[in-house]
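I'd like to ask you about the structure that follows.
One chain of protein is taken out of this complex; the other chains stay put.
The letters A and B name the chains in turn, as written, and every chain counts its residues from 1.
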Amino acid sequence: MSPRPPLITLTTDFGTRDPYLGALRGALLTACPGAQLVDLGHELPPYDRLAGAYLLGAAAPWFPLGTVHLAVVDPGVGGPRRALALAAGGSLFVGPDNGLFTAIYDRLEVREIRAIDAGRLGLADAHPTFHGRDLFAPVAGHLAGGAALASVGPEVTDPVRLPLASPRRDGAHLLAAVLHVDRFGNVATNLTRATLAHCGVGDRVLGWPGRTGPLAVHATFSEAPPGEVFLLWGSSGYLEMALDQGSAAARLGLTAGEAVRFPIVG
Amino acid sequence: MSPRPPLITLTTDFGTRDPYLGALRGALLTACPGAQLVDLGHELPPYDRLAGAYLLGAAAPWFPLGTVHLAVVDPGVGGPRRALALAAGGSLFVGPDNGLFTAIYDRLEVREIRAIDAGRLGLADAHPTFHGRDLFAPVAGHLAGGAALASVGPEVTDPVRLPLASPRRDGAHLLAAVLHVDRFGNVATNLTRATLAHCGVGDRVLGWPGRTGPLAVHATFSEAPPGEVFLLWGSSGYLEMALDQGSAAARLGLTAGEAVRFPIVG
Partner (left out) sequence: MSPRPPLITLTTDFGTRDPYLGALRGALLTACPGAQLVDLGHELPPYDRLAGAYLLGAAAPWFPLGTVHLAVVDPGVGGPRRALALAAGGSLFVGPDNGLFTAIYDRLEVREIRAIDAGRLGLADAHPTFHGRDLFAPVAGHLAGGAALASVGPEVTDPVRLPLASPRRDGAHLLAAVLHVDRFGNVATNLTRATLAHCGVGDRVLGWPGRTGPLAVHATFSEAPPGEVFLLWGSSGYLEMALDQGSAAARLGLTAGEAVRFPIVG
């Protein structure tokens, strides 16, 4: 077995048509020669921190302990928003303090959060519109190379959070939201087993407007009746609305970020 | 020269906008730390095993011996379809038994095919909709780390095949099919030098409806007359219909999967 190189993942809204992603990768490899770079995704809708938070929460926990996760969705670049480096779930995360790490805070055990002090690190002349390349990449490379988290700057106790996961019960309805619609048309809600229990509602009593009785819950696509929307505990831990070989999102007219109001019918 | 890490390629229909690809990569690196991950492609049309088979057949043979090729286009996930690991052409392949490896069976020498026994490998609690992450990735990592193919489960002699490469002669016509249309509009047929010879037809006698005389065969785009569809032996070994600086597919109205009926005019 060859020695394991430092591992850095990349999550951005840069797309893959512009020079930004290449420059970011070059800056990472300059800061940490030999590091292994792995993409979580770069097609996040521009500026969409909710989509970034969902992607990080669903993908980052599958990486080995000690991975450095660099995430840049940064509409406030060059303004007063803080830059963060943090330790959670045995791994490290680097990016802007704008809610992008909400799912990490919610789903992993957070050990320590630091604000990056660009001046102390000799990075004060970062280009004001590209902190990914000039600030976050050098810090991620620094940490991937073994530097202590405390070396990047002072501790932070009030990181910005997005209202990602707060379903609630409203009488005969459960108020949830759509976190993500995937390329197959599956609709991930913000309902987890824990939040459902918190609302005192089981997964077998959720109905749908204009429909009698609860939506069925199935474990796989192949066991669902063709042509019928059903519920599924998705692989990321959220309750999903699905349709075998079809798009539940198109059928139901749902998109990411929308509120969803499930009638409680059981 | 640095030591060579284990090499794993990835082929999926996951797209690059969802968390699935990142989670898959994390699971691979957890199963085989330090492995080098290389993408063959993730933009296969959802559930399209024919497109996956074409991509694998055209790209996988260019990798070094000993590469592990992980492929996941898996509409039947969670159902009764078998999971396979197989040795062919000096490399290993891991994925569902649904025809995705048809071009590998057709074009490489197959040494051994095994059905993955999830229970024996301690992987029986894979999430029922994401065997890529929870079953195929651990098996691919296991093999990339040096485990014997026989360790994954019992031998298989009847893997599923797609009808990928069966052109035939029908009197004054050659019946072929479109395997792939590339981004430049080149149309790859299922005709190889071997299948043409099998049909007793040369590449210089193929005509086209509404056209007099055979389609010209050229070696390069630059030697073809501008504006005229011609035939070309493509870099993947299939006979292609092409148009210099234009889309042959658009000109001829052809898409992947379609039957093509060439008049034999020579």
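In this section, a contact is a pair of C-beta atoms (placed from the backbone, for glycine too) under 8 Å apart; a residue touches a chain by one contact, two chains touch by 3 or more.
Predicted, not measured: the structure shown is a model, and the values here were computed from it.
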Contact footprint on chain B, counting only the chain that is left out: 1-5, 7, 9, 11, 16, 36, 38-44, 54-55, 58-64, 67, 180, 182-184, 219-223, 232, 234-236, 245
Missing-partner contacts on chain A, residue numbers: 2-6, 14-27, 29-30, 33-34, 36-37, 46-47, 75-79, 127-130, 133-134, 145
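As a working rule, only the chains that are shown with their structure count from here on.
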Where chain A and chain B are represented by their mean Cα positions, the distance between them in whole Å: 32
